[in-house]
Every structure is written in structure tokens, then in C-alpha cells.
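For reference, the structure discussed in these notes is given below.
The complex is shown incomplete by one protein chain, all other protein chains being positioned as in the whole.
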Amino acid sequence: MMKRVIGTFLAAAAAAIALSGTVLAEEKPIVIGFAIAQSGWFAINDDGGIKAAELAIDELNAKGGILGRKIKTIYADNKSDRAQGAKGALEVLEKGADAVFVDLDYDMGVAAALEANKAGKIAFSIGAEDVKMGVQGVGPLAFTSAMAAQLEGAAMAEWGYEKKGFKTTYLLTDTLIEYTKSVCNGYDVAAKTLAGAKIVGRDTFKNGDPSMVAQVTRIKNLDPAPDVIMICTFTPGGGAAVRQIRAAGIKTPIFSTTAMDGNYWLDAVPNLSEFYYPVHGSDYGDDPRAAVNDVVKKYKAKYNAEPPFTHALLGYVAVNLYATAVERAKSTDAKKVAAALESSDGIPTILGPYSFSHDLHIQNKFSFPIMSVQDGKHAVIDTWVTKTPFTTNELLRKAE
Amino acid sequence: MMTDRFSIAKCLARNASPLVLCGAVALIVIGTALANDAALDRTVTEALVRIVYVVGLYIFVGNSGVISFGHTAFMAIGAYTTAWQDCCSTTKSLFMPALPNVLLQANVPPPLATIVSGVVASIFAGVVGLAIVRLSGIGASIATFAVLAIVNVTFSNWDSVTAGTSTLVGIPNYTDHWIALLWAVIAIFAAHFYQTSRFGLSLRVSREDEVAAKASGVSIFRQRLIAFVISAFFVGVSGALYAHFLGTISVDAFYIDISLLTLAMLVVGGMNSLSGAVVGVAAISLLIEVLRQSEHGFALGSLTVSAPRGTQEIGLGVAMLVMLIFRRNGIAGNQEIGERLSRFLAPQLQRSSKLTEDF
Partner (left out) sequence: MIAALQILVDAISLGSLYALATLGVGLVFGVLRLTNFAYGDFITVASYALIVPTAGATEIVIGRWPWPFLVTAAVGVVVIVSMTSEYLVFRPLRTAKPAVLMIGSFALGYIIQNIIILVYDGRPKAVGLWPDLGEAIVLSGLRVPKLELLTIVVTLVLVGALVLFLKVSPFGVQMRAASEDFRMARMLGVRANTVIGTALAISGFLAAVVSLLFLAQVGVMSFNMGVPLMLFAFVATVIGGMGSLTGALIGGYILGFASILLQALLPEDLRTFRDAFVFAVVIVILVVRPQGLLMPRAARERV
């Protein structure tokens, strides 16, 4: 009799504890820590992505959060300094972050991502296009919501060849950062797979150089003129390059990178035309995917301005990827979330299906809307899915 | 016995300055270790690595009077030499394919890699110094800047050997606060022994008056070269320590910003004394942290008072200017900390120590 009473009592107590455990778990939020630039020169670059990420988090919370838990965000400003970013990651981890989101630039965010990885937590970059934000670089728990930079070059090479009939290209590489070199490398690799396509000339310049006369003279002296000039660059040097090329009377179509998105630099080239580049998604409301235009509209409603450039959308995607993976893994445990991300079924996002593998934590195939600038106005004119295959090793080391 | 106490006192007196400096730094590190705050730990470790750099810089700049913008090149060389030895064993051949096989397969233990990096940096300094150490004044400074620029451009574009502009990742984490403290102590004592040695004193004479030094038989070229090489060793080591601290390195981190910031730390602390070098790093690092915290905000009761974002940098600049305006010779002036202590311990050394004071 006594045994039964004690037994029931113990069982009830156990049940109560278990129940209270679940009740507490329901209320405990999922914490996403942003170790990111909120001040200093880089802050403006992360800004759009952070805002888009916040938008995604608000939407998720409105639907009840992930696994019934709301998402809480905490921030640590890296002040545009990489070592400070590492400290920021430590700070948000100390405050209980389940995952650390880092800058959209690989160089800026890598130190922070390393700390997260060391602490056994997921590190998600809101748009790094470098495969080293992944297994072979930072570690097995690092992911990025972007595709490899080489794909941008490949997309332009393929699209120009197939849709515009461009066979001869003049390749102009900005040597200041790795990203631009990778894009041009991707163009090179893709061009080799296209029958009859030729790089008829190459040159380099350094972002910030006061003059590009020598490079422009070389282009002008080409006979016959190339079908297209591919410039792998970013502002300010990219704006300077396009300005000087057009000022020299060179009317050849110009291809460039996602980093040239945005209308803030267009004043440098009056009535710019025949300028084309890939985007992850269009911020101008004319993306072929309704979901993207929807997000742009919501962004504008919340922040009173359009996303400043295409990369902002990658912040939104990063949150979606993480959220979906947590749902599928039914846990915030980093290894389980990583496994969920790497699983063979793709993860749907506003930009299309994403897939990661045990080896590759970045997209090596992507669907790009092709943005054109005519008379100073932006418009999406086509979409292109990259065809040139890139192995992980090729992405890690520039294929010769 | 009386003579033993005497000579211990003398020994302490002669080395009072580095002992006091190292003691103070060690206390801070012990305090940090006890505090168990990860971010504070990293701040202090980074400051210690900077001390190694700035003390190394001081060995040349402080004793010769020649401002060098180029020492950051030695830091870069130290950092990349380390990466060649112990980075990313599985992917090294992908990142830096043109490295010789012996390096591609090497996985040198970090302590050894650090020392080797310092040695490589000093060899490079020796070769470069042969050309530029003859120069004086602003010409020498610009020549050192040219060296930095050459190293920067070369490393940024020699993709197959340095991975170019790509940020390398995968360097093992060897620098914790104890290792950094150890190297700071070594650097401080080395600088002290150097500057109280015949070599250091000869160089200091040339700092004050080149013509008089030459007339006294000092070979300015040789003395400067020696100081250049020794200082490059420690700056190279600081590069290795930094690589082992952050785990990632990239070429653009070793250019003008770091060069000017470390020079500022040296000058604000006091260019002509070892204590100045250490105090300068401590003061500016502390200032940066305090200003950053003020952006984070302090809790005053239920309110959080915080400075607007972006004011940390402006505050730092203003504070440096104020410190320079009010302490022209730097915080330490031209003196070494511990001079009073050494006078107390061994007054009979006072006469000889006065001689060194004038320099």
C-alpha cells in the first residue's frame, strides 16, 4: 500500500517535472547572434542584409517562430574590424546564441565564423561568395547563403554566348580583392567550355588607381573590337573603370558583377547603356519570382527604402535556410542542423532551391536574373541558370 | 653575506625597468586569467601581441631615431612564414600550390614555427637593411615605406605562394595569454639588454648627433643594421603570434593602418624609452576598449547610457591628439619606469646610470 502511494507520488512528480520541462522549452527562445558591422566603413554593406534578415525573423515570429519557439536576436558590433568580429562572436555565444550570423564579406566575417565553429555552433554568413566559408576553410559548421563567386563569371560568359552571340571577350580584372579575381576566373573556365568563344585580351587594374588610360588605350587598339568587355570589379574602382571606358567612346557592351548593383554610383556614367550583370534577386520590383518582389515590397514598407543592392536578399535567405534546417532537425544542436542542411533534399528559398552537401556549404549552381542598365535605368531582362560544373577543389583553388 | 645582497641589489637595479614593466604586465594577465571573460581575454592577448610588435619596433626606431613605416612588412613576413609552416594541412596544396613540397607537407609545431618566422623576418631585414639603413631622416622612412609597399604588392599578387588577396584560414590556435605574455617578457628584456649594451648605446649616440657619433668612431651603418635585424625578429614573431591568435591572415591586414597605429602607440607612449613603448600600447589599447564599451553602454540604474555608434574612432583620435599636445615626449617622457626604484636599490650605480639618462 505504502509502496503504491510512494510510487504514484514519484510518478506524478516525474510527470510534473517532465511537463514543466516542456513548458519551459516552449518559452525558451532560439537565439540568433549577429556578429556584424554596425559602425565603421563596412557597416553600410552589411546594413541591407541585416535588415532583410530581421524582416525574415519578424515574419517567422509572426507565425509562431521555429519549433514553436520565438527567435530572439542579439548583436555584437565588429566596428569593421576583423579581430573585433571574433570577440563579437564570443560575446553573442556567451549570451546564449544558438547560431552566429556573420558579415556578407568572407574576409570580414571569417574570424567570427571561426570562433563560432570552435564553440560548436553554426556560423552562417549572410552572403559570402567564398567557398572557404565552409568545410574546407572555417569548418564543418560554417555555411553561406550565397553561391560561389566563380558562378557570376560563368553565368555572364554563358549567357553572353548563348543569348547575345558574344564570342570574343576582353577580360579586365580588378586585383584588389579575391572576389573579383574569382569572378573573372569563373568567366575564364566557362569560356573554355564554349565552342568558338575566345578571350581576345586581358588586363588588370587596381581599385582606387587614379588613372586607367593605359588599359583604355589597349582596349581601343583592339582590332577587331571585342564583342563584350567583362570587368570583374566593385565600386569605387568599378564606377571609375566604366566611366573612363565610356568616356573614351567605347560603346562595346560591358559585363560586370553583382557587386556593381545599385544606382548609387550611376551618376559617374551619364546615360549608361549596354551594361549587364547578374543578380541574386532584383530589388527593383521586376524579379521573375513573385516571392522576391513580395519581400522587396515588405522591406520597403518596413524600412521606407528599397534594399540597397541585391546582396540584401541573401540576408533574408540565410534566416530561411537556418530556420528550415532547425525545423527539419527538430533541434538547434549544431551538428543536427548541419546534417539537415546537407541532406539531399534541397531547401526552398525565395531565390529558388538551395542544396548543400557534406563537402560543399555554398551553392555551385545558381539561377541568376540578368540585370541590364539602359539609359541609366535598371531592368531585369532574362534569367540564366549556370551550366559549367565547378568541383569543390576548383572553387577552392582557381582552376588553371 | 653582504656582497651577495649588494650584487643582488645591483642586478635588480640594473634591470629595474624591464622587471617593473614585466611585473605590471604579468599582473594584468593574471587578473585576466582569473576574470574568465572570453572577450577580455582576447583583448588582453591582442594587446600583448602588440607589445611584442611595438617593443620590436622600438628597438630600431627608439634607439636610432629613424621612423620606420616598413616594419609591418616584417609582421607580414612573419605571419605568412607561419602559415607556410603550420596552416591548413589538408588544403595547403590547394591554397598555395606553388610552395615547395617540403613546406606543403610540413606541419611544424607552432612554437618552433613562431621562432622560425622571426628568424626569416630578420634575414629579410638584414638583406633589405644593407641597402636602406645607410639613409637618414625622412629618406630612410620613405625607403622603409617603399619596402612595405613592395611586400604588400608582391604578397597580394603572388597567388600561388601566398594565396594572394585571399584570407587564409586554418592556422592553429597557439597564442593564448600565457604565450603572448612569455613573448612580451622576452621582447622587453631583449630590448633592455640591447639598449644598455655597447651596441645600443652607440646607436643612441648617433640618434642625438650623427656627425659627432661618426667622429667618435661609431659605425652608424653597422649599428643601425644590427638594431634593424633584431627589431625585425620580434616584429616577425608578433606576426606569427597574431596568425596563431586570429587563426586567419590576409595581406591587406598588414599595411598602412597597422603601421601608423603602432607608430602612434610608440610615439604617444614615448619614442625614446622602452617603458614608452609598453605604456603606449597599454594606454591606447585601454582607450580603445573603454571607448568601445561606452558605445555598448553603461547601466546607470535602469537606464543604459551609451555613446552614439562611430564615436569610438573619433574619440580615439581626439584622445591621441590631446595626449600628444600635453605630453610632447610621450607619456613616459624620456624616462624608464623603475629608475627611481633602481636608484633606491643601488645608489652607487647612480653615477653611471646618469650617463645613460642623458642619451
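Residue numbering begins at 1 within each chain, and the chains themselves are lettered A and B in the order written.
One rule holds in what follows: a residue touches a chain if its C-beta (ideal position, glycine included) is under 8 Å from a C-beta of that chain, and two chains touch if they have at least 3 such contacts.
None of these values were measured; they are calculated from a predicted model.
*Asks:* Considering the complete complex, identify which of B:Leu57, B:Leu99 or B:Met271 is in touch with the unshown chain.
*Replies:* Answering carefully, the residue with contact to the hidden chain is B:Met271.
*Asks:* Just to verify: which one of A:Gly68, A:Gly208, A:Gly285 or A:Gly346 makes contact with the chain not shown?
*Replies:* Of these options, the touching residue for the absent chain is A:Gly208.
*Asks:* Of the residues B:Leu34, B:Leu300 or B:Ile325, which one touches the chain left out of the display?
*Replies:* Once the missing chain is taken into account, the touching residue is B:Ile325.
*Asks:* Which of A:Ser125, A:Thr175, A:Thr310 or A:Thr324 touches the chain that is not shown?
*Replies:* Candidates A:Ser125, A:Thr175, A:Thr310 or A:Thr324; residue touching the omitted chain: A:Thr175.
*Asks:* Tell me which residue among A:Val31, A:Val269 or A:Val317 touches the hidden chain in the full complex.
*Replies:* A:Val269
*Asks:* Where does chain A touch the missing chain, residue by residue?
*Replies:* Residues in contact with the chain left out: 40-45, 80, 175, 202-204, 206, 208-211, 213-215, 217, 220-221, 235-237, 239-240, 243-244, 246-249, 263-270, 305, 308.
*Asks:* Since one chain has been left out of the picture, which residues of chain B touch it in the full complex?
*Replies:* 67, 131-132, 134-136, 138-139, 142-143, 145-147, 149-150, 153-154, 156-157, 210-211, 256, 260, 263-264, 267-268, 271, 310-311, 313-314, 316-318, 320-321, 324-325, 328, 330
FYI, only the chains that are shown with their structure count from here on.
*Asks:* What residues on chain B touch chain A, complex-wise?
*Replies:* Per the stated touch rule, the residues are 38-39, 42-43, 46, 90-91, 94-95, 97, 156-157, 159, 164-167, 169-170, 173, 246-248, 250, 252-253, 292, 295, 309-310, 312-313.
*Asks:* Where on chain A does chain B make contact in their complex?
*Replies:* On the chain A side, the touching residues are 38-40, 77, 79, 82-84, 86-87, 90-91, 94, 106-107, 110-111, 114, 118, 130, 132, 136-138, 175-178, 181, 393, 396-398.
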